[in-house]
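All protein chains but one are shown at their positions in the complex.
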Amino acid sequence: MAVGVHKEATNSQPGLARTGLSDLSIRNLFIIPTIAFLACMNIFPLIWSLFLSFHEWRANLPDEKAVYVGIQHYRDILNDPAFWQTFSLTAQYVLYAVVGELVVGFGVALLLNREMKAKGVITTLLLLPMMMSPAVVGLFWKLLWNPGWGIVNPIFGLANDYAWLSDANRALWAVVITDIWMWAPFVMLLSLAGLSAIPKHLYEAAEIDRASWWFTFRNITLPLVTPLLLIAIIFRTMENFKQFDMIFTMTGGGPGTSTEVHSIRLYRMAFQSWDTGKSSAFAYILLIMVIGISMIYIKYLNKIKER
Amino acid sequence: MASITFENLTKKYDDLTAVNDLNLSVNDGEFYVMLGPTGAGKTTSLRCLSGLDKDYQGSVYIGNSNVTDWSPAHRDVAMVFQQYSLYPHLTVRENLEFPLKSKIRMVPQDEIERRVNYAAATLKIVDLLDRKTDKLSGGEMQRVSIGRAIVRKPKVFLMDEPLSSLDAKLREALRIELKRLQKELGATLIYVTHDQVEAMSMADRVGIIKEGQLIQSDTPHKVYNEPKNTFVAGFVGSPKINFFDGIVENGRLTIKGSPHQFQLESEILEKIRGITGELIIGVRPEDIFLTHEAQEGACEAKVYVIEHMGMENLISFHIDPYHFKAATDSAFEVNANDKIYFRFAQEKLHFFDKNSEENLV
Amino acid sequence: MANINVKDMIKRFGQTEVITKLNLEIKDQEFVVLLGPSGCGKTTTLRAIAGLEDIQGGEITIDGKAVHDLPVKQRDIAFVFQLFALYPHLSAFNNIAFPLKAAGMPKSDIEKRVFAVAEFLQIKSLLKSMPSALSGGDLQRVSMARALVRDPKALLMDEPMGTLDAKLREELRTELKHLHIETNSTTVYVTHDQVEAMSMGDKIAVMNDGILQQMGNPKEVYDNPSNIFVAQFIGSPVMNVVDCNYATDGDVTHLVLGENNSDKFTLSKNLTQKLKAKNGDSKNLAVGIRAEAVDLKLEPTKGYVKVEVEVIEPLGPFDIVDVKVGDGLVRSSTRSQYVEKSCKHVWIHLNEEKIHFFDTQSGQSLNINAEA
Partner (left out) sequence: MNLLKKLTLGILALTISSALYAQKLTIFWAEWDPANQLQELAEMYTEETGVDVVVETTPWPDFQTKTFTEFAAKGSSFDMVVGDSQWVGAGVKGGHYVKLNDFFKEHKVAETMTAGTVAAYAEYPQGSKNYYAIPTEGDADGWAYRKDWFEDPKEMANFQKKYGYKLDVPETWAQLKDIAEFFHRPDEGRYGVTVYTGKGYDALTMGIENVIFAFGGSLGDYATYKVEGLVNSKETIAAVEYYKELYQFTPPDWGDTFFAEANQVFTQGKVAMSMNYFAFFPALTNKKVNPHVAGTGYFSNPKGPAGRFAALGGQGMSINSYISDSQKKLSYDFLAWFVKEENQRKWAEVGGFTCNKAVLESEAFLNATPFNAAFKETMFMVKDFWAIPEFADLLEPIQRNMHQYIVADQGTAKEGLDNVAREWKEILKKAGYTN
């Protein structure tokens, strides 16, 4: 049966296939430099700032010697009532903003999660705030909140001397609302992804099971979208915990300290007072807090995922 | 054309052993089917043979050449997959010509035409030659895929579930064609499937694979009638073989846990060479005889379900603690919960060891 | 329990009509299988009965009451989905309890009923498991339990075994049929697998291209298919259908299969008469015969025609022998290993009692034997 067309395959040509890069050279060429780069760009500053947090040193006087002070900075910060005040303010801000973003974002996602005309356009438009720079949003809303020429007061029928950003009691709400405006779309996007990932046949099954809309929402929609909502919460909590540019451009932390969240305080300490050592300690305390919060969330997330 | 030998082939993916010490020889010009459940390692063996999977232990021979270290291109095997993998932007003719146009083959144009025409005629796709492949039906696409394998005149054809995405009727038709084609080309063909009907109907020999190991390699007839163990017996045949625990004592077979007893015929006793005690007994549905009336040597049972299959009726009945399924003539009518009497075709009983589940005969 | 009637139902998706004037009569306690190739409209029909699809014409009644304008909830039917559609975040127990909870049933009653149905389906040990931990068969049982737990008027099932492997399907179909015998719930079952349809259905409704081809019990559709489509869709191996014509030569009438063929099968007088009555000029005629109705002998026999053996397919309990008749193949099922590999020629005969004739133009059966 052999027809003799296999001239190309003979015993003398084994193993010609292995051309291209071997795993080893890929490692040497790409992975090692990447790790080295990461080490330089991320790990070194991390260690350096840890070192600084145990020293008294000012970056505006770089030639002065760094004096070792042990955990003095940490002790000072944690014993300072002002720190805890800022902490509670930050916590309030995070709580209000995240809850608000969740309610608004998830609500809008529910409205959008159906067949409708121009859904794509509407979704894109709704996502615009998220794509802007926080600093720009801050400046932009600073104008909107202005009682003289902003649009907020006329819309809600408030007097033209109803100040928001200059009022210690309202400034936080103004900032929170702005943040919700900016980031609710993010929650919406994740919620939409979560909602559209719920198989349609589950809703059909629920319909067959004669479940009401509310019953279906509570027992199907909510539990199934929870993992993504949790991811949204993690992101927003961590982001809001670090929130800086938007608030800074809107209020600079004022009036007084009524919107002075951790990051603004840290900024002032590090780049206005140049108290580099202490601000490194402050940054480390924040880092530990952020890690702590995210660990709690991730643990919870894993628990949900296990089901 | 060439024979194929796997020698101690082992393939691991991380901590999963896909193929475990496989030894197997396929003769020149043989239609060999590897049959087994999903994940048994059939496809992996095929991929090792083609050279698509590397880093395996053991050796692979095609003809007399040890091709273990060869690249896929040099092994000169043709593969047909479940997914047709045709080039959608090319016509059928261009798809068929494609493997011949490669630089290393250097096939002259008139030879290309001759081979394409031959393949098209064999597969009855001559009138499709100038169509774009995305306009074809599933069956037509699979024919073109096979055609693309044929034109190369490879030493060996490898087919990985090529029919499984087609509907039943088409599958039956292509099954016959494929077998005819293989005989016509005299090609060595290794065919992988999880469908025992395909395996039985096409194969010269069937290799039954389980968890990366070859369990039995035999003609379809032998595999069906002399299964090596309960796995093979259970895997081959539809409706499935009935298993029950039986006790052989004093020339009698007792269905364990029930009062039912059968006197075993002397030839059978001879066949099992005096083995006694508890065994696993297998009996195929067509080897159970049912009657409405009580008969010598038959036991009573209650009908569970009747299935009218047209050609035959399948009757499930229950004798505590087992369900049996018997195939009867389509004229045999009963209703659920009716009383019936059954006996076994004793020469067709299969006896397996209780522990090793190996066939004792 | 209930009668379900579908009258002149029309369903369109946009401009495409997918169901054309469909009529189905499903009697109380009956197990009806909607059978057809994918895309034939069987699932759409089922979903329309459930209320998951709206219809563009006709009527659907349950116990005489028109329901096609009612929402799903008010139709009181249960539905088992192809992918089971179990709630992935709920345990088996909570999945089964879901319809009862949705109805606001007290907790103790829920438990009682869930346990009862679980007992019945022998899945009590699975109740605490999450769906992701269950095997295909168990998933199917749990979804059955969910469907049965609230005592619906009817049970609709959409290819509930489509994703399971062959062996498990074989087992489950016996169970399902037994379940039906026990519960006697009106059941409509959709599948593309004729084996399932034959084995389970009290009645089979064969559909193709949105049109009902034939409805009858398994024996009827197997023995008297109303057209070529049904004839070839039901039964395995597929029924041989070969173009033919007949010619009378004196007293004897010969049947010639295919073109360019000298092989002639002699027809009995009785059959010839019937055939002539139905089809005078012997045009557009095809003969249909099942593999088991093609008798095969190894030696020349009177009334048998000598043919060439093409392929032998051993299937275990029996072999299928493909023989060459004219240009085509005819398949005959024989005892295992009756025809040996070395065998080049055999002699075949068509069993007249099981022969079918079809009009190739309309595809309809001439019903030669049905009237006999």
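Letters A, B and C mark the chains in the order given here, with residues in each chain numbered from 1 onward.
Assume a residue touches a chain if its C-beta (ideal position, glycine included) is under 8 Å from a C-beta of that chain, and two chains touch if they have at least 3 such contacts.
What you are looking at is a predicted structure, and each value in this text was computed from that prediction instead of being measured.
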| item | value |
| --- | --- |
| Chains still shown that are in contact with the chain withheld from the display | A |
| Residue of A:Ala163, A:Leu195 or A:Val261 in touch with the missing chain, whole complex considered | A:Ala163 |
| Residue among A:Ala59, A:Leu110 or A:Ile198 touching the omitted chain | A:Ala59 |
| Absent chain, residues of subunit A that touch it | 59-63, 145-148, 160-168, 251-258, 260, 268-269, 271-275 |
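Just so we're on the same page, only the chains that are shown with their structure count from here on.
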| item | value |
| --- | --- |
| Between subunit A and subunit B, centroid-to-centroid distance (C-alpha), Å | 56 |
| Residues of subunit C engaged with two or more neighbouring chains | none |
| Per-residue overlap in subunit A, given as positions that touch at least 2 other chains | none |
| Interfacial residue positions of subunit A with respect to subunit C in the complex | 199, 201-202, 204-212, 215, 219-220, 223-224, 307 |
| Contacting residues of subunit C [partner subunit A, same complex] | 50-52, 71-73, 76-79, 81, 83, 85-90, 98-99, 101-103, 130, 146, 150 |
| Touch list for subunit C against partner subunit B, complex | 37-38, 165-167, 170-171, 173-174, 177-178, 181, 192-195, 198-200, 217-219, 222-223, 232-238, 290, 292, 310-311, 313-317, 320, 322, 329, 333, 336-337 |
